[in-house]
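Below you'll find the structure I mean.
With one protein chain withheld, the remaining protein chains of the complex are depicted in position.
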Amino acid sequence: MSGPVYLDYAASWPVHPRVAETMADCLGPEGPHANPSSSHAEGRRAAQVIEQARESVAALIGAAPKSIVFTSGATESDNLAILGAARAGRDRGRHLVTSRIEHRAVVDAFRQLEHEGFEVTWLRPGPDGRVAPQQVEDAIRPETLLVSVMHGNNETGTVNDVAAIGTACRVRGVLFHVDAAQGAGKVPVDVEAWNADLVAFTAHKLGGPKGIGALYVRAQPRPALQPLQFGGGQERGLRAGTLATHQVAGFGVACELARADLPEEERRVRGLRERLWAHLQTVGGTWRNGSAEASLPGILNVGFAGIEGESLFLALDGKVLASSGSACNSASAQPSHVLRALGLSDLACQASLRLSLGRWSTEADVQRAADAVAEAVARLRSLAPAAALERIR
Amino acid sequence: MSGPVYLDYAASWPVHPRVAETMADCLGPEGPHANPSSSHAEGRRAAQVIEQARESVAALIGAAPKSIVFTSGATESDNLAILGAARAGRDRGRHLVTSRIEHRAVVDAFRQLEHEGFEVTWLRPGPDGRVAPQQVEDAIRPETLLVSVMHGNNETGTVNDVAAIGTACRVRGVLFHVDAAQGAGKVPVDVEAWNADLVAFTAHKLGGPKGIGALYVRAQPRPALQPLQFGGGQERGLRAGTLATHQVAGFGVACELARADLPEEERRVRGLRERLWAHLQTVGGTWRNGSAEASLPGILNVGFAGIEGESLFLALDGKVLASSGSACNSASAQPSHVLRALGLSDLACQASLRLSLGRWSTEADVQRAADAVAEAVARLRSLAPAAALERIR
Amino acid sequence: MTAAPGYSDRVRELFMRPPHAGSLPPGPGRVIAVEAVAPERGAWLEVTARVEGDTVVEARFRAWGCPHFIAACELAVARLEGRPPGEAVQFEPAALARELGVPAEKFGRLLVVEDALRALAAAPPESK
Partner (left out) sequence: MTAAPGYSDRVRELFMRPPHAGSLPPGPGRVIAVEAVAPERGAWLEVTARVEGDTVVEARFRAWGCPHFIAACELAVARLEGRPPGEAVQFEPAALARELGVPAEKFGRLLVVEDALRALAAAPPESK
C-alpha cells in the first residue's frame, strides 16, 4: 500500500497472474518446448497450443483465427500493415492517408514511405483530438492505396469513429488499417463492424506479455502485403520466424481474460478515471486534453497551468508512476506530437501529464495519486514566479 | 525415462530451468512490469534489467554491450542485417554474395533483394558442406556490398571458416554478416576474430526463450542499416518496439549459463554425438552428411540407404523426436536445399535424418535413440522391394 | 500456421503393422509378381499374388514410400484376396484416398498402386 501508485497502464500493463501461470507452465519441464514448426509429436503439441491461443486472440476482435498473424508487438504489426501494404501495392497507387496523432510506429512507417516515393496526407484532428470521417473521405483520391487511422489514442485516450472511416474506405476500394493497440481488450472491438482490412494490437497493453502482438489481416478479400522479414514460411508466409509458444499462449489467455472482464472492467475503470479527474480539478488551473466523451476508459491527460513537466515528474517520482507523453517518446524532451496536433503550445504540452488506469487500479490508488499530484502541483506553483504562472498554459 | 528421446535441439532447446525461473520472477507480482522506455522509477528498473542482460549477451560473443541490438529472433536478425545493409547501401553497390547452404531466413532475404534489383552470387559448398574462403574472395567485385556466410549449418552442423572469410571481406572493404544461430553458445564465438560486421543469433537455440534474438552490429566502423520496423527509437533506432523485459532477461541468463558450461558441454555433447554415430553405423547402409571434422558438437545428419524419410519419421514417432531437415522447412515436402547443395539426390535427401543433441541429452538417450532408429530402419528395409534398396541412396 | 502432417490412427496402424507385407514364395497355384515404380514420385510397389483357379488366394506386397502410400498398398492388396485377379482393375484411387485421408499432393502415389493392380489383372491367364 505504501509503494508508488502505478498509473502508467497505457505504457504497459502488469502481466495478469493467470497469464504468468500459463507462461510458466509452457516454460516448465513439462511444457511444449519443441519448435512449433517441427513435424514430430512434440512440435505438433506446441503448434496446438499456438492454434488454441490464435482462437482466443481472434475472438477478442471478432475475427476468424486464420486472419491473425502473430508478430513481436504492435510496432511490428503497424509496420507490417503499413510498409507491407504500400510496398506490395506501389504499382497501383502511391498516395496514403494517415493522421497527425498516430503512434510513432505509424508515423515513422509513413515517414519511411515518404522516403520511398509515396505521398502521404497527414490529417489534423479537431481540438477534441478526433479525426472526422469526412476528412478521410475528402483526402481519398483515385490513387490512394491505404488509409491508417488509429482507434484509441495512446496519449489522450480519444477514440476515433473508425467504423465510419472504414465505410468511407470500403466504398472507395481503399485499404484501411487501424492501430488498436490501446483499445483492444478495453472496449469492444469488431473488425467487421469497422470495415477494417488490417488491425494491429499487442499483448502487453491488456495483461499479456511484452514482445508478442498480432496483425489482423482480412481473409476475404485478403490485402496483399510484402513481409518485413522472410524465412521459414510461418504465419502464411507473412511473418517468418519461430513462433514463441509461451508468448503466444500468454497472449491467448490475456485475451480470454480481457474478453470475460470487459464490460465490468470498462465501467469500473471509466468510473475510477472520472473520479481521478474530479479530484484533480480541485487543484485548480487544470484542463483535460482530448475528448471526454469519445474516450478509452483508462486514460486521462491533464494539463496543469504554470507547471513544468519534468519537474512535476520528478516531484511525483516514487509516489505516482505516470507519463508525460507516450512512454516510447519519454527519452526525448520533444513536446508530444499528439498534443501539438491538438493545438497546444509547447509549454502546454510540457505542462500535461498522462495518468492511465487499468485492471489493478483501485479507488485507493486514485485517492493517493490525486493527493500526490495536488501536493506536487501546489509546491511547484508556489516555487514559480507569479508571472510564469500566468504565462504557462 | 519412457517418453520419447528429444533429439531435435537444432530446432529448439528446452528452456533452462534457471532461465524459466528468471522469467517467472520478471513476470511475477514483484517483477519489472513497466515499459522499459518509461522514465519513471519502475521504467528505469526494467531498463536496468535489460542493460544487465545486454552485457551477458554481448559477453557470449566477445562484443561490447552497445553493439547488441535485441530482435525477435535470428530470423529477424538475419533479415535486419541483410535487407538492412543492402537497402542502406544500394547506392554504393548492388552485388551481394552468399551461399547455397544458408538458413531460409538468409536465403529468402536475398531472394527478396533479387526482386529489389540486387544481383546475388550463390556460392556452392564443397561436398563436405563448407564454403571455401577462396570462393568468397573470387566472388567479390568492386561493387560488392555484403557477404553473408553462416557459421554452423543448421542441418549438417558443418562449420565454415568464417574468420578467413571475414578477413577476405575486411581487406576488400565489404560488409560481412554471419548467421551464428546454431553455433553461439555451443562453441566459442569471437566477433572480433571473425572480422564480422554483423552476427545474428537467437536465445532458443541455447537454452533461452523463443521469440528473442540479437544482432551484433559492429560499433567501429558502424555499418549503415535500414531498419525493418520504425517507431519509438528503441535499440538506437535500429529496432523499434517495446523491449520484452522478461524475454531479454531470460536470454541474458541463458547466455551466462551457456558461457559457463561451454568448454565442458562442447566436449560432452560432441562425445555423445560420436557415440550415436558409432551406434548407427552398425545399422549398415548409413552415411554422414557434412563434415565430421569441422562441425558443431550436437548435430548429426545421417542417411540410410533404401529409406523414405517420412516413413522413417513416422516409424520413430513417439520414440525419437528428430527432424528430416530444418524444422522450419518440415511443413513442405521439398527436399532440403542444403543437402541438395552438397550434391545429394532428392532421394538421398529424403533418406536423411537430422539428430541433434544438447544440454540435457544423456548417454541413455543415445542408446535408446540408436536402438529405435536401427529397429525402424530395419523394418522399413524389410518392407521395401529389394530393387528399391539398391536404388535409393 | 504449421502444417503438421496428419495421419489417422487407421493409417498409423496399417503402416506400422501391415499384415500383407512380404513376398510369396513359389508354391501351389500360380504366383503372379508385378511391380510399379516411380521413386521420383516417392512410390515403389511390388505385389505377389497366388491365384488358384480364378481366385487370388493370397497376396503380399513390398513397398517403398511414405506412410500413406504403404497404408494404401496394404489396404489394396488385402482386398485382392478372395477375388478374381481381374477385379483389381475396379480399384478406385479416389475412394482409397478418401478412406485413408491421403492429402491431395500425394494422389500421384495412389496411381502407382492402381498401376500395379492393373498389371496384375493384365497378367497372362497361364504364366508358364
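The letters A, B and C name the chains in turn, as written, and every chain counts its residues from 1.
Throughout what follows, a residue touches a chain if its C-beta (ideal position, glycine included) is under 8 Å from a C-beta of that chain, and two chains touch if they have at least 3 such contacts.
These figures come from a predicted structure and were not determined experimentally.
Asks: Of the residues listed, B:T98, B:N154 or B:Q234, which one is in contact with the missing chain?
Replies: Once the missing chain is taken into account, the touching residue is B:Q234.
Asks: Among the options A:V269, A:L296 or A:L347, which residue touches the chain absent from this view?
Replies: Of all options in A:V269, A:L296 or A:L347, contact with the hidden chain holds for A:L347.
Asks: Out of B:G43, B:G166, B:P227 or B:P335, which residue would touch the omitted chain in the full complex?
Replies: Answer from the full complex: B:G43 touches the omitted chain.
Asks: Considering the whole complex, not just the chains shown, which residues of subunit A touch the missing one?
Replies: Subunit A touches the missing chain through residues 306, 308, 310-311, 314-315, 331-333, 346-347, 350, 382-389, 391-392.
Simple rule for what comes next: only the chains that are shown with their structure count from here on.
Asks: Note down the smallest number of touching-chain steps it takes to go from subunit A to subunit B.
Replies: 1
Asks: Could you please state the distance in Å, as a whole number, between where the Cα atoms of subunit A are centred and where those of subunit C are centred?
Replies: Each chain reduced to its C-alpha mean, subunit A and subunit C end up 59 Å apart.
Asks: Using Cα averages as centroids, what's the distance between subunit B and subunit C in whole Å?
Replies: Taking the average C-alpha coordinate of subunit B and of subunit C, the gap between them is 42 Å.
Asks: Out of subunit C, which residues touch more than one other chain, so two or more?
Replies: 2, 4-5
Asks: Where in subunit A do residues touch at least two different other chains?
Replies: 37, 39, 43, 234, 243
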